[in-house]
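A single protein chain has been omitted; all remaining protein chains appear in their positions.
Chain naming follows the written order as A, B, C and D, and within any one chain the residues start at number 1.
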Amino acid sequence: MLYRTAGQFKTSYRADQALFPIRQDAFLLGLILVCAWVVFPLTASEFTFQTILTPILIYSLAALGLNILTGFAGQLSLGTGAFMGVGAYACYKMITLMPWMNPIIAILLSGVFSAGVGVLFGIPSLRIKGFYLAIATLAAQFFLVWLFEKWAWLYNYNASGAIQVPNLDMFGFYVSGPQASSMTQYYVVLTIVSLLTYLAINLTRGNLGRTWKATRDMDIAAELIGINLMKSKLTAFAVSSYIVGVAGALFVFMWRGAAEPNLFDIPLSFRVLFIAIIGGLGSIMGNYLGAILIVGLPVVLNTVPGWLGIHVESALLEHLNIMIVGSLIIFFLIIEPHGLNQLWRLIREKLIIWPFPH
Amino acid sequence: EGIFAPNLTYRTGPFAATGIPLMDGQKDYMTMLNERDGGIGGVPIMFEECETGYSTEKGVECYERTKANAVVTQPWSTGITLQVLPKTNTDMIPILAPGYGFSPMANGKVFQWAFNPPASYWDAASMIVQDIAAGDLGSLNGKKIALLHLDHPFGKEPIPVLEAMAAEYGFELVLIPVGLKEMQNQSAQWLQIRKERPDNVVMWGWGAMNAGAITEAVKTKYPMDQFIGVWWSGHDADLKQVGEAGKGYKSISWSMPQPDAPLLADLKTHVYDKGMSEAEDTNAVFYQRGLVISMILAEAIAKAQEIHGTGEINAAQLRDGLENLDISEARLEELGMSGMVPPFSTSCDNHTGHSGAWMLEWDGEKFVQASDLLMADAAFIAPLEAEKSAEYAEANAPWPVNESCN
Amino acid sequence: MELLNKIFVAPFADMIAAPDFLMQVLWEGLVSGVLYSLIALGFVLIFRSSRIFNFAQGIMVVFAALTLVGLHEMGVPAWISVALTLGVMFLLAVTIERVVLRPLVGQPDIILFMATIGITLFLIGFGEIIFGGENKVMITSELGIPTGDIVLEPFGGLLILQHIDITAVLVAATLVVSLLLFLNKTRMGRAIRALGDDHQAALSVGISLQTIWVLVWFIAGIIALVTGIAWGSRAGVSFALEVIAYKALPVLMLGGLESITGAIIGGLMIGMLEKLFEIYWGAPLLGGNTESWFAYVLALVVLLFRPQGLFGEKIIERV
Amino acid sequence: MDALTEGYVTEDGRRIGGVLMEMKNITLRFGGVVAIKDISFDIREGEIRAIIGPNGAGKSSMLNVISGFYHPQEGEVWYKGGVRPSMKPFEVARQGVGRTFQNIALFEGMTVLDNVMTGRLTHMKASIWEQAIWWGKAEREEVHNREQVEKIIDFLEIQSIRKTPVGRLPYGLKKRVELARALAAEPSLLLLDEPMAGMNVEEKEDMSRFILDVNDEFGTTIALIEHDMGVVMDLSDRVVVMDYGKKIGDGTPDEVRSNQDVIDAYLGVAHD
């Protein structure tokens, strides 16, 4: 009865199109927001901030960006890591060239650069499809990482070739660099992630979202009913890369503190792809669920033996970890190929009709 | 209770091959102290590993996980070092990165919390060049030296110093990067070496790259005696790959295996015989280097205990220990480790110790000593260290500097 | 002007000035290309029969090679180790079919692709537990593979041809020819191609998915073992070898995902062009290490003109 | 001929206008296969025009030419009184040519409502920023278009499946949703490729009703391909008959029905 929808009537299309036509959903969201904004920050330890809360948010955002491209617009991308890199390096250059710049503005602007690069590498999608398109994104992936390595201007000619996040302050608080506190950074990340999620929800449920989904489901038919495929695909690349770029900037500025080109190599891309797919392609919430699983799981796995008081060699633990993550990926794909989001939806459907079986 | 000294290991991932013997050595040494002496100064050492697989991300997780109680962090990768470096200022935990990390960390005034004894990569570069010059730096004029390096912060470390030396002594430096994905297939790099015909090839390699480079060198018939690696490129298993054909290959090293050292006898009784070790070849260069690394940490702990008059030292106290290391010939003798590492000492403004190193040569079966102790050209390196560390501090302003150092 | 010279004149002058070196470059490229092709072949076979983009091919190579070396280290004679390794690869094929593929029949391509990444992770963890992370020496000579080299002196220069490389080229050629015959001339081969087009229809005419998938994954396992021996003889066997999967991807795309011929020609093209580019342009002008992306960019450019790759099946688009 | 420019009046009294679209000497080849060989015919405003012919005759290809998916090697397409330059399919669609497909081409991952809404996207103008913020114009537009779509949904009697993902629907309903999507764009020319294939009589009758209503109420011109002669003969005003790329007949249903070529090539027996 918790999820009873009886009695909730819609009297206008506008109400029917509201974000949460079902009251319980709105309530649930409120609860989550309260947790994210108030409860977690009050209770979390430094360790939790650094290894769970902040990375989950950042990875969710990256996955959200990828999901727009792959889940909504149907264009497979394996180059997310590199686009995150573009965002991070753009932010680094802006901050070092214009130290007066507000860091949050810089982070939001850095997405513009990755959007540009994304569109550039998205152009082949007009001709190339499916797995073949993956090659275009992989070309971006490998070329960009190579460029981060070779173009010394990008990292201000540092000897090590790595970038180091400076201490930046805003209204008297350090928001990035070694002086910044994890909680401040968490709030910055949370704000940006919430904002972009809200915008992404609107985009995906509106006209543009439908255009993307149509392109994904059947591009020929989409074109024949009047969709400009070029525009549809390129906007998807742009919006997606923008979000991914911002996620990249957050990744380095609000969390990692330093970055070497390698960081943005293919394992990062795969990790984000995992999150998007395990969470559910074509969903927004899935990205959060996926990130919780993929980011949180190894942390938990590492802690479990400690709780149980079993001593496992850390290398063995790591091997087991990889095996478990691999198996879980397969496991989740098998039980619900459409991801955790779909799983949640089924549960919700069951709750709505509960206690009746059909 | 005890002293919690975690180690951020990589026994997995692409660099596991070189990581494993090092980690084994480190662990066995600490086990031995616990078994034989009940720890250091009577306090047992809790030497725990946290596996990173050489991934920076996992490294940070390990750092965060362990930092609450840890007296030290041993990041074991240049990437992780760079990332935790700024954090240690606020967290006040010393980084111990023996023979790796960021060379300017030698400047203790700027990098209050970072230590890379006994020698830095820049030391290595300087000593290798000296060895090539066979004592006569003037002879380098007009020569061509190729730097075959991993295209990664680690591989790029020696470049500033080598470039400066090239300018100073008139040799030509050719940079030949090896991508992480090309480590196993370096034919392009070696073709390029054949094209450039350098007089010497210096290798800054790691993990699978070493084996790849050495096999390729054999294949292309590059003269082995003109091929020199940094200390992470002198792993026995890499050379076993080619065996006899690798004869003449050299690697600079600040540690030297001493199969007959009394320490090994102690290890045998207290560790191996109790079945507490996983080590395969206890005479290998890397395994014994692992022993030395733990010895440095143990000595620092002992020193800190001595300075602060307490057994259970904390991270800040360990820093004092690390700043006042004095690994003298005599002390090594006491430890049963004579000849395993050159004597060195650290101070407030010298966090490296600049011990110097030997050249080891592959004789077809194992590495043997091939030179006297070489010393880095401190006068050449020091200004560079000062310059780069100042740059770092400026880029990361506000960066607290230890004014109490002179 | 200077730049134009460096791009358009100097490299060619270099090539002409040292033809023996050019030949060496091309030979090395050829050999790398053949090795890339070997990995690509495994991919193609699996893709043809199931539209699965098998990312695990790279780790299968490592796994096969490590099993072989591991068995030999345990004292099993070389050729018996080979036979046992094949047995292990067969078991692997059966397990993958049972545990992963069967429950995922009919799912979208990307889901299956992800599942193969899952397999990759699993095998990495599993393999490292069993074999450890150390670099191992391939048992090249024990298998009777010649290890010397041939030194030629064309144009008064120097050209070194390794015996193992020559062997690799020959073995790859044999594999390609037999696979081509298998796919095009046999009943099984036809069934494999049919399966790739339409699972349901294939089932309906009595083609057994299970049998074919096990067979195909097993063949991919055999190819992985051959690849593992070839690569392992060059640089030892360790998990770092897993990244070679990335070298096979552009080969596949360039040649066409379904094409055996494409895999071999794509491999050779990429192998040689990327070496030429790196030696004559990449290293002097771009700071080197262009091999990390050159193949991808090349494949991308080709795909812009032929979206299905050089030899891929034309994408049938009808409404 | 005056009738050509002026139009004509059908038996049941509907007025048919001037020429809306004219195909002139269209030839389409695929490699060696000639799918359409020098075919000309016209479609007039307000009429229901059928294209029939054996399988592989090139009917679908002709629709694809009209909607710009195939570009003929020879010939011209005249639309609304002028030669239509070579354009992309989406531009053709935006000029008021809507269509359905022989093998249903719905967006399977979306709900019925969303599918039909995509039909209206040429009518929606809010910029990406407005959509992202979802205030003002974007929201107004969404509500307005939703109302239009609901009208079509009512019209085609698919209210109950509004929020069902299309993938789960049976074939007949999918065809209806496809029609709804095409109608949502308010096309002036509607192309239907075998709208009644795989339906039983009852469903065919429903579909016929919708087609007639669309033609009548919205004045939409309709070109349809269909193999059910009953439907074709009853619904259409004029019929083009194709056979292996050639046109073998063109005229009113009665004319076509009695054309010997058509009987030989297609009907087999004279249809009642």
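To be clear about the criterion, a residue touches a chain if its C-beta (ideal position, glycine included) is under 8 Å from a C-beta of that chain, and two chains touch if they have at least 3 such contacts.
We adopt the following convention: contacts and distances are computed from a predicted model.
Q: Any idea which of "Nitrogenase", "NADH-quinone oxidoreductase subunit I", "Amino acid/amide ABC transporter ATP-binding protein 2 (HAAT family)" or "Dihydroorotate dehydrogenase" UniProt assigns to the chain that's been left out?
A: Missing chain, per its UniProt entry: "Amino acid/amide ABC transporter ATP-binding protein 2 (HAAT family)".
Q: Omitted chain: which shown chains does it touch?
A: The chain that is not shown is in contact with C, D.
Q: Extract the touching residues of chain C with respect to the undisplayed chain.
A: Those residues of chain C that touch the unshown chain are 105-106, 187, 190-191, 193-194, 196-208, 210-211, 258, 313, 316, 318.
Q: Can you name the residues of chain D that touch the chain not displayed here?
A: Missing-chain contacts on chain D: residues 12, 30, 33, 53-57, 102-103, 168-173, 194, 197-206, 208-209, 212-213, 227-231, 234-235, 266-268, 271.
One rule holds in what follows: only the chains that are shown with their structure count from here on.
Q: From chain B, what is the lowest number of touch steps before chain D is reached?
A: Tracing touching chains, the least step count from chain B to chain D comes to 2.
Q: Of the chains present, which has its C-alpha mean closest to the combined C-alpha mean?
A: A
Q: Report the inter-centroid distance (CA atoms only) between chain A and chain B in whole Å.
A: The mean C-alpha positions of chain A and chain B differ by 37 Å.
Q: Report, in whole Å, the distance between the mean C-alpha point of chain C and the mean C-alpha point of chain D.
A: Inter-chain centre distance comes to 49 Å.
Q: Residues of chain C that contact two or more other chains, please.
A: Residues 128, 246, 287, 289, 292, 319 of chain C touch two or more partner chains.
Q: Which chain B residues sit where two or more other chains touch them?
A: Correct list: 11-12, 151, 177, 179-180.
Q: Who touches whom among the chains?
A: After working through each pair, the chains in contact turn out to be A-B, A-C, A-D, B-C, C-D.
Q: Would you tell me which residues of chain D are touching chain C in their complex?
A: 60, 64, 69, 101-103, 105
Q: Per the contact definition, I'd like the list of chain D residues that touch chain A in the complex.
A: 67-69, 88-90, 93-94, 98-99, 101, 105-110, 114, 117-119, 121-122, 124, 126, 128, 131-134, 138-139, 141-143, 146-147, 150, 181-182, 185
Q: Give every residue of chain A touching chain C within the complex, in rising order.
A: 70, 76, 124, 127-132, 134-136, 138-139, 141-143, 145-146, 149-150, 220-221, 224, 266, 270, 273-274, 277, 281, 316, 318-330, 333-334, 337
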